[in-house]
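A quick write-up on the structure given underneath.
Rather than the whole complex, this shows some of its chains in their spots.
Going in written order, the chains are labelled A, B and C, and every chain counts its residues from 1.
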Amino acid sequence: MTLFDVQSSADSREVPINRVGVKGVRHPLRVRGRDGKVQATVCSANLYVALEHNVKGTHMSRFIEILHELNEPIDQASFADLVRLVADRLQAKSSYVELRFPYFVMKKAPVSQVESMLDYEVSYIGEWSEGVPQVGIWVQIPVTSLCPCSKKISDYGAHNQRSHITLHVEVNAPVHLEELIEMAEKSASMELYGILKRPDEKYVTEKAYENAKFVEDMIRDLALALASDSRVVRFSVEVENFESIHNHSAYAWIKQDKLSPSPALAQGR
Amino acid sequence: MTLFDVQSSADSREVPINRVGVKGVRHPLRVRGRDGKVQATVCSANLYVALEHNVKGTHMSRFIEILHELNEPIDQASFADLVRLVADRLQAKSSYVELRFPYFVMKKAPVSQVESMLDYEVSYIGEWSEGVPQVGIWVQIPVTSLCPCSKKISDYGAHNQRSHITLHVEVNAPVHLEELIEMAEKSASMELYGILKRPDEKYVTEKAYENAKFVEDMIRDLALALASDSRVVRFSVEVENFESIHNHSAYAWIKQDKLSPSPALAQGR
Amino acid sequence: MTLFDVQSSADSREVPINRVGVKGVRHPLRVRGRDGKVQATVCSANLYVALEHNVKGTHMSRFIEILHELNEPIDQASFADLVRLVADRLQAKSSYVELRFPYFVMKKAPVSQVESMLDYEVSYIGEWSEGVPQVGIWVQIPVTSLCPCSKKISDYGAHNQRSHITLHVEVNAPVHLEELIEMAEKSASMELYGILKRPDEKYVTEKAYENAKFVEDMIRDLALALASDSRVVRFSVEVENFESIHNHSAYAWIKQDKLSPSPALAQGR
């Protein structure tokens, strides 16, 4: 029995679609880190293609097939191949792929040197359009922030809290996830660890106090670091402090496109 | 045309259902506060009844009708009426109702006395079973916690963070939401505010530092307060500290049923 | 005692910040609907301003004060005033405000004419930049979609599911929320209701079956409607079908800027 292929029938509305495909597909994923080692994680995948104005529908099951055929561990290069493959397999002019996953980095506690993992949210975000690939990396880095105003005006103590630094960079050369994470952690009052022994806890407490930073300070220091890295073509950075003295967040956002006509930092959205 | 009523047909599986109904219905809600004033908010409502073994299905649209007929502002007494009404209208032996909503309390900053609102998550949770009503109140209170260990071992500073205190109490007499909120805030290192001017920020910073508390300290102090309040028949309390030096939480839980054979605090789950 | 104002001190990094302020502030909100009536709801508010390169920090408490002074019910005009007020009060060149809230519309069931409310997620999103205001409206509309392929190839039945249509429009004239909601609902296989009696359930079941639509059909029909509305300057539309036969979504996205050099529909991002 041959079943009619509704998706392949003609469409007369003359409306092309920027992106169509599958969203929120959970799938096991292997990711290659800076040291070359491969870690196993789980991703939520979005895979889309552009659809021309004269075709009624895309073929959704092919996207899932591509995920199942994925053999290579993901790094910047193999991800770019995947994005192109999606366009090829769906015979589309452009494709868009997002793989979001928790990524683990083994860290040493600052004094005891005890090792433990910290988890980061990462997305590889790629677009392949008329032969031109574009790979973006999105990373969310949890850190400590300590308020300079609270420290300055108080006789003792200073309010501090967990913050999220969220980077989205587009690059023209390989950049390791670990490099972006370290850039972000350097711009915070202090970085986080999975395990801290008492001498470590003393260290991170005092170091954060010495290194008080507003949300504005953290984002400016990180923007400067990204602006001076020639591999980064465009970036946006967000910092959100989950204020320990309020029930809302302090927030800052900077966006820069180095290739735009006016490349000065932060020319608006 | 009469349409067949499938739900009312017989069922021969002999399996009664504890709770069946509608979940996640968003609806406007008016709530009466301690001062008698009514505030407008929005709830997510779950309304269920028990279904006897010999009936195939309940009538889902009646639950939504009851929500639309709700005229009275919600307080402990009118909520108990609502729970009973659900059982009556659905001709059920028992009913279960949960209304979850953000609740706002106007607070004065500790030094400047500037007024601002703080938001709390609240649920009224009620059960009506064979003529016996039971009203529970669930409240989540965001506060500041400051670590005694970090303070003790560090030359300056102490890590602190936002924490959630979550109360679930069953009561045999009226208890205002504001009373539960104040009990919880007193057990924390410091309470939160929407607006803090600089003298207020100095105050809350120093006060939290003077009042260092582990997650264990906060939950014990609150459990003692609830244990000594004769209106509270059963309670469970959770405290979760969103650690500013880790990417995970410190957590504690205490449960007590004063009516159980062994009423000592915390006899297990 | 005068406390030092750290935020107002100078900054030498020469990095302006696009947006800085408060995020995730919950606050009661009154919203004016198409019929002129005001409904009470609760919003999550983000309020940001641009910060010049030579100032260390913004004054976070002023944003919360503005929310507390809000007296007018929100509609497109009063929201634009609010966005400008944020820039003025913070002495900033530009401001950005987002108010996200559940919005309720009373609807009549198609046959029984029984009235019930349906809830929609709405955001007013505004930017005020060097004297030029820009107001955007974001609405998420839950609907039914029914698959044309499943209908065509099956002897009986067709898989259907809840879908989210998400609109983001920028407008140059007043557009009621109800107008956007109705546009979206017309592009679906069928709209949703809070209460459906049996004759209504028969109606919506048959109507959805007669009106089978892919995610691609829904988005194209809606894009055409928005493209032909002269009040809409820019728009993006997403449709997500929570597939009843898979554990992932089918998804489509169209973006159009009518003022851009190449105004054809869907020229890419």
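Everything below uses one rule, namely that a contact is a pair of C-beta atoms (placed from the backbone, for glycine too) under 8 Å apart; a residue touches a chain by one contact, two chains touch by 3 or more.
If you're wondering where the values come from, they're calculated on a predicted model, not measured in any experiment.
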- Query: How many subunits, all of the same sequence, make up the entire complex in this structure file, 3 of them being shown?
  - Reply: 4
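The definition used in the following text is that only the chains that are shown with their structure count from here on.
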- When the mean CA coordinate of each chain is compared with the mean CA coordinate of the whole protein, which chain is closest? C
- Message: Using mean CA coordinates as chain centres, what's the gap between subunit B and subunit C in Å?
- Response: 30
- Message: I'd like to verify one number: the distance from the centre of subunit A to the centre of subunit C, where each centre is the average of its C-alpha atoms, in whole angstrom.
- Response: 25
- Message: Need the CA-centroid distance for the pair subunit A / subunit B, whole Å please.
- Response: 35
- Which positions in subunit A touch two or more other chains at once? 149, 153, 247-248
- Tell me, which parts of subunit B touch subunit A in their complex? 118-119, 142, 144, 146, 149-150, 153-162, 190, 192-194, 196, 198, 201-202, 204-206, 208-209, 242-248
- Query: Any idea which subunit C residues touch subunit A in the complex?
  - Reply: 3-4, 6-7, 11, 13-26, 46, 48, 50-51, 56-58, 60, 64, 94, 127, 129, 148-149, 152-153, 214-217, 219-221, 223-224, 240, 247-255, 265-266, 268-269
- Which of the residues in subunit C end up touching subunit B in this complex? 1, 3, 5, 25-28, 39-42, 61, 64-65, 68, 102, 104, 115-117, 119, 194-199, 202
